[in-house]
Structures are given as structure tokens and as C-alpha cells.
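Removed from the display is one protein chain of the complex; every other protein chain stays in position.
Let's turn to chain A:
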């Protein structure tokens, strides 16, 4: 398998910053920060990506030290997640998979909530409405339907196509290349198309679904699937944070205006293992990883900032220092996460508790208490 096999790379994608850090233009999409200071925004993206990578590296290390049961690394997907995450407005709503730590970071979710999940302290019990960031979903593709239903609710609330930027809302459904084969993803395409719901289907095509390459899921580039469902699809260089931001911003706007759903395929690469329990050397060539290392999403922004003289060493050092701080906070915070009380499980099943379950709880509590003296 050649690394630049046209069937694999598909057609070209939308790119605004080359792997070498050169700005390029595209006829349909431009990096637009409105009235903000562009250099400031790009420095912000760089910082976001570095901090996100640090959260990921730190969590991976915590897993190695036995502090987490498992970790889903996002290494290599920082631009896809930050570019998208930073294009969102506060009232937009996100339905993630289990790997969107960068988007979670953009939404202001404390990473300790995510560590909680992978430590086995809880199952990702954050309040989704606190950050308009739904709870992680592990069943592949299931959340795309939730996103679509949520968007149908947005329509019923009259929060789409009004022209009021503080009201019009879009919903982003994250999923992977592997998930694109799931019935739920295809059903969500149909529901969203049928009802013209404001959903951005954001596929991070990281080329792999555990050990299965994208060729096993699709014989056409994924973004072209949208055609068959009757809505637009685009492919963006998922390792180019400027392009991802530009394309996502356009897609969000398109959906908010009431034009129906849109598919964004962020063409990226899973640089790490599927999870900390995976061994990718069993199914992929190291040359492939080397090829993608040259397309690192963070390196190209750094090259750009340096070459344009938009950031000096002191600034980069400051970002590193911030990353160190986050790392230390996660290490301490993770170890300090308290184990849940076993009796709490009985109280969380229903909104309206049942007598049956309350009795079961009491029985188990009495049983546990019977050991108190013995300990």
C-alpha cells in the first residue's frame, strides 16, 4: 500500500496552511476572524493545540502508571478538534465520541471529568448543559442520532434561520471513519436531511478504526457520501487548524441559516494507538506514521508563527510553562479523585426511585454494615 495512493488520499482537500507553514488560498474558504486580531487568534490556536496535546500526553502517562484504566489518545488530531471547537458559538451544542478531548477543552470542560471516566470513577457524568457539550458516547455512531434529535428540538424552539446570531444554533455530531459504516450514522443523515435539521456532521477520518483501514469502510471519499443523502459535504485538511476553522465556521453558518445539514470530513491521522491497550505495530507500517509526522498539526503553526515573526521564544516558553502547569494539575487531580460510594449506584438509575431498588439498596447497605465490626 503506497502512502500517497490516490485511492487513499482521495481528492485534494481544503488547505489554508501547508505542512511547511505557508499560507495558501482557496477559492471558497478563507480564514476569517472578523474584527479580531488574526495573529492573536492563530497564537491562541497554537496554545490550544499544545495544551490539548499535553492533556493527552499526561493522561497517557497516567494510564501507564496505573492511574487510568484506559485512555483514548487524540495525538495528531489536535487541529481537527481545535479548529472545529474554536469555530463554535457558546449556544451551539456538541455531541462527541470518546476522543474529543480537544473539543471538550474548547468548551471549557475540566479535563478531570474525562479522567474520571477513564479512571473508572464515573462514566463521564458531567452536566452537558453546563458547556453545551454532551457526555461521551462509546457506542460507535449512537450520538449522531442524539445530535440530530437535539437539532430537531432547536428547530422546534425557533432557534434556526432567524438571522439573529445570538439565537441561531447549530449542533455538531462527531464521529469517526469507522463509525461512518454504522446504521445510526446513516439514519442520522437521513433524519437530518429529511427535516432540514441544523447539524454539522463532523467526521474525523483518522484513517483507522482500531486495526481496520478506511478502505474497509468506504470505496469513495467519505465526504462524498453526503451527496447521496442530499446535502453538501466537504473534505478539509484535518491537520490544518486554519482550514478546519474556516470550513467549520462556514458549515455552522450554513446549518444555522436553516439550509439543513452538512458533512465535514476532516482528513487527519491517528498518530498514536487506538487506545492505550492497542498495539498498532500489528497492523500498520511505521513508514506511514513517519509520513504523517511531517504533517504534524502543531509544527506547521509554529513554523508559520516563527517565520512571520508573530511569536518569539519567550512566548513559546510561556505556553510550555502553562502546559507544565496543566500537567501537574492533572497528575495531582487524577490521583485525588475519590472512589464512588458503592451504594450510590442505586440512586442514579431512575429520576423517580422505585421501591424495589430502594429495598435492594437497603439490603446491600445492611450487608455491608454487617462487616463493620469484623474489619
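Going forward, contacts are C-beta pairs under 8 Å (C-beta built on N, C-alpha and C of every residue); 3 or more make two chains touch, one makes a residue touch a chain; residues count from 1.
To be clear about the criterion, contacts and distances are computed from a predicted model.
For the omitted chain of this complex, the UniProt record lists the protein as "3-methyl-2-oxobutanoate dehydrogenase (2-methylpropanoyl-transferring)", which is one of "Oxidoreductase molybdopterin-binding domain-containing protein", "Carrier domain-containing protein", "Heterotetrameric sarcosine oxidase delta subunit" or "3-methyl-2-oxobutanoate dehydrogenase (2-methylpropanoyl-transferring)".
Residue A:147 is the one among A:42, A:59, A:147 or A:179 that touches the chain missing from this view. The chain not displayed touches chain A at residues 95, 122-129, 134-135, 137, 139, 142, 144-157, 183-184, 187-188, 190-191, 194, 345, 348-352, 354-357.
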